Each structure stands twice: as C-alpha cells, then as structure tokens.
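One structure coming up, written as structure tokens, with questions to follow.
Up next is chain A:
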Amino acid sequence: QDKPSCGANTGQAASGEPIIVGGIHGNAAPGDFSAATDAAAAYFKCVNANGGIHGRPVDYRVENDQWNPELAAQAAAKLVNDTDSVALVGNGSFIEMAVNAATYAKADIMVMAAGCAISECFETSNIVSTNQGPLPSNVGAAQYAQEELGAKNIACIGLNIPNNGIWSCQAVIDFMESRGGTGSMALLNPGAPDVNSALLEAVSSGADTILINQPAGLALAILKAAEEQDLRDQFNWIAPTPLYDLSVPDAVGEYWHGHVYVNAELAPFQVNGPDAQNWIKVMDGFANPEDPRDTFAQAGYLSAKFFTETMLAMDPADVGDRAKVSEAIRNIKGLKSDLMCGPYYVGNADFHMPNHAGYMVKIVKGGYEIVRECYQYDSPYFEKIIALEKEMGVQ
Partner candidate 1 sequence: MDKSRLLNWLLYAALMALVIGLLGWGKPMKILGLFFASGLAVGSLYALGGIGMVVLYRASGVLNFSSGAAGAAGAMTTWQLAQWGVWPPLAWTACVVVALLATLAYGMLIAPRLAWREPVVKAVATLGYALILLGLVSFIWIDDPRSIALPTDKMAVNFLGMRITITRLIVFVASIGVVVGIHQFLGRTRVGLHMRSLANDRDLSALIGVPVVATETIAWGISGVLAGFTGLMFADLIRLEPTVITFMVIPSIAAAICGRLESLGLVLIGGLSIGVIESMLTLSPTLKNVRPIAPFVIAALVLLWYQRGTRLTFSGRD
Partner candidate 2 sequence: MTLEVKALEVREGNRRILGDVDLKLDRGAITAVLGANGAGKSELVLAIAGILPVSAGSVHINGADFTGAGPGAIRRAGVAAVPEGHRVLTRLSVDDNLRAAGALLSKAELEKTLADTYALFPELAERKPQLAGTMSGGQQQMLALGHAMMSRPSYLLIDEMSLGLAPLIVKRLMKFVTTLKERNVGVLLIEQFTDMALAIADHAVVLRGGTIRYSGRAAKLVQQPDLLDSAYFGIDAARHGAHVGV
Partner candidate 3 sequence: MIEIGNVTVRFGGVVALSGVSASFAQPVSGIIGPNGAGKTTLMNVISGFVTAESGEIRKDGQNLLGLSPYRRAHWGLRRSFQKEEIANDLSVFDNVLVQIDHARQPASKRHAEVERMLEYVGMADRAGRLGRDLNKFERRLTDIAKCMVGNPKLIMFDEPGGGLSIEETQRLGDLILGIHDQTGAQTLVIDHDVELISRICSDTLVLDFGRRIAFGEVHAVLADPKVKAAYLGTEEVVE
C-alpha cells in the first residue's frame, strides 16, 4: 500500500516554528461530534510528517465543548483570545457555532468547520462548513422523493429547536410548495423520551412521505416505533445525512432494508475516488484505530486539506498571521475533491454554504446502495447562494 499524500508531500518532518490551529468539538452525553476533529488531526499529523506548511508544523489544539454553552465559549476564549491560532479547522458541534459566532467575527478568525448542524453555522460571516447541515440535506432528500418517489406531501419530523429542526423543516415545506406540493412539520422535543407522538402527528398529517430529520439515535427510535405500527408500506421514508452511518443498516434491522432513502452530503464510500482513498490512508496511517471513519471524518479531512492547500499557496511570511490567513481563506474559490459534488469556496458574504449537492442512497442489508449520483438541490433557499456563486464565478 502506498503512502498518503498530504500537504507539500515532501516526506520530511517539519521542524520550524509551529503554526497554531484550533478546533472545537462536542463530545459528551447527548452525542459525539469528535469524528471531524479526529480526522483533521490525522491529516495535520500527516502534513507535519510531510514538510508541514512551508516547513512549519501545524500545532493542532482541540477543545471539547461537552455540549455546554459556557464551555463552548471558554474553548473559543482559549483558542481565539488566549492563543494566536490562525484559524479553527474541523469544528463539529451542535452549539459551539451559535455561542461563538460573534467571538469569531470580532477576532476576525475564520472557522473551516466540518460538522455543522445549526443555522448560525451557515448564516454568519466567519464560519464555513464542509458538511451541508440539515437544511440542504433535507431539501436534497425531499427533492429526490418528489422527483422519484412521487411525494406530494412531506411530513418533516424535526427537533423542536429553532435553529435546527424548525429552520431545516421549514425549508422542506418551502421547497414542496415551490413544486406545487405541500409539507408540514412535526416537532420532537429533544428532552422528551417518547417519539411516538411526533410520529403519529406526522402520520395523521395526511403526508405520503415522512422525512426523519433527526440525529441517528432518535431516527432509529422513530423507525422502531413505525415498525411497531407496521407503517413501512404506507409512506415513503426519507432522511438527511445523519442516517448515513455504517452502524445504521444493522441497527434499523431487516424490516427497513430497501425502504429508507438517505441523502449523503459527501461521496458514499463505494464511490471511492482518489481523495476518498487518500482519506482512508491518512486515517490508517495517522488516526487512532477506534476513530470513526464516517461522513464527518471525511468532512474533517476535507476541511483540513483545503486549509492546508490554502496555507501552502500563501506567502510563507504570512502563514502565522491571523489576519492574512483569514484573508486567504475568504479568497478560497473552486477547490475540488471527489468527496464533494461541487467546488469548495468561501467568499466575503455573511453566509456560507458551499456544499449543496449530494448523493441519494438507500439502506440495504449491510450498507447503502446509491440510487442517485451527484445532484444539485433546487430550492428557493439556495437562490442567494447561487447568485453569490455566479458573482464569484465558481459555478
């Protein structure tokens, strides 16, 4: 097996003055969002073993916000205010972006996140994410169902959180209305143990398609409740990326195999292009064996890779200067990878959503089957993004 390719790819360990790069993930009781920073860390290790950035190694410092907003703020204070991090890379969290968006803007530091779930992550000036987040992924799934499964009325079961469930389910309703259909949302309170009522609400809404816009654990619970009611054949079942996780096909059980369609925001594993293969090599060579190899790990790898490429393109004298680095990141335009359907860019706007095209897969025994290759999502929400892309010339 040949070696992974990273950064300058010199094969020489970097030895200069380290460049500090931060990363924040959330790993505590409700869920583990550390896959992206793990993958980014592996990639940076690989970079450091391969000449670093202009000979300078990356000192990657990762903080855990533990799903606690105060710890999230403290993590940012530490990385942004107390240290001269030039940027934050690979962030994955449910709350960190909401708490810290203002801090980042104030400190003019760019965050190349990889695990975004909330609106603040896409609608603020200094954060840009490699993953899509619930909104595009939802719309992508809905679009597939509308076009291929004949969906006319979609019930979106979302979390009862304004900047997550309500935000992303509303986009589905808007999309359906733009296509002459209808939609509704059934909201689930994250604290409530019982998912059955939300499911029943969706069922009784008159929908023909149910979109399960939930983290994997809750989505499993909903599928289980639907199985209990034997509802499988009465609806189309679709879901955004969280259900694209290799432990899911096993966990949902045989009943659902062949019946649940999932949007994948990065290239599914079987696509296996050169970058996907390199990602695996980086993980095998530099990550812990138990670090997950999932879609967020791909996103973390991509963020780290795009960051490194940007840094390598900079004047070596400027790579330790936060302002210059931020400038360079904002200027990113048209970086490509076979893991992503579209080009990656950043730009100067106060919203960023470079990734809004993906794949559609179906849960089958032992894994996923691709049912639709890369496709652009088409919905009113993306209009201003497309306009921006036209203006920047990345389309």
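In the analysis below, a contact is a pair of C-beta atoms (placed from the backbone, for glycine too) under 8 Å apart; a residue touches a chain by one contact, two chains touch by 3 or more; residues count from 1.
A quick word on the picks: all candidates are chains of the complex that A comes from, given by their letters.
Quantities reported herein were computed from a predicted structural model and do not represent experimental measurements.
Candidates 1, 2 or 3 all belong to this complex, yet only 1 touches chain A. Across the complex, chain A meets candidate 1 through its residues 27-32, 160, 187, 189, 191-198, 200-201, 203-204, 216-221, 224, 227-230, 245, 247-248, 251-253, 290.
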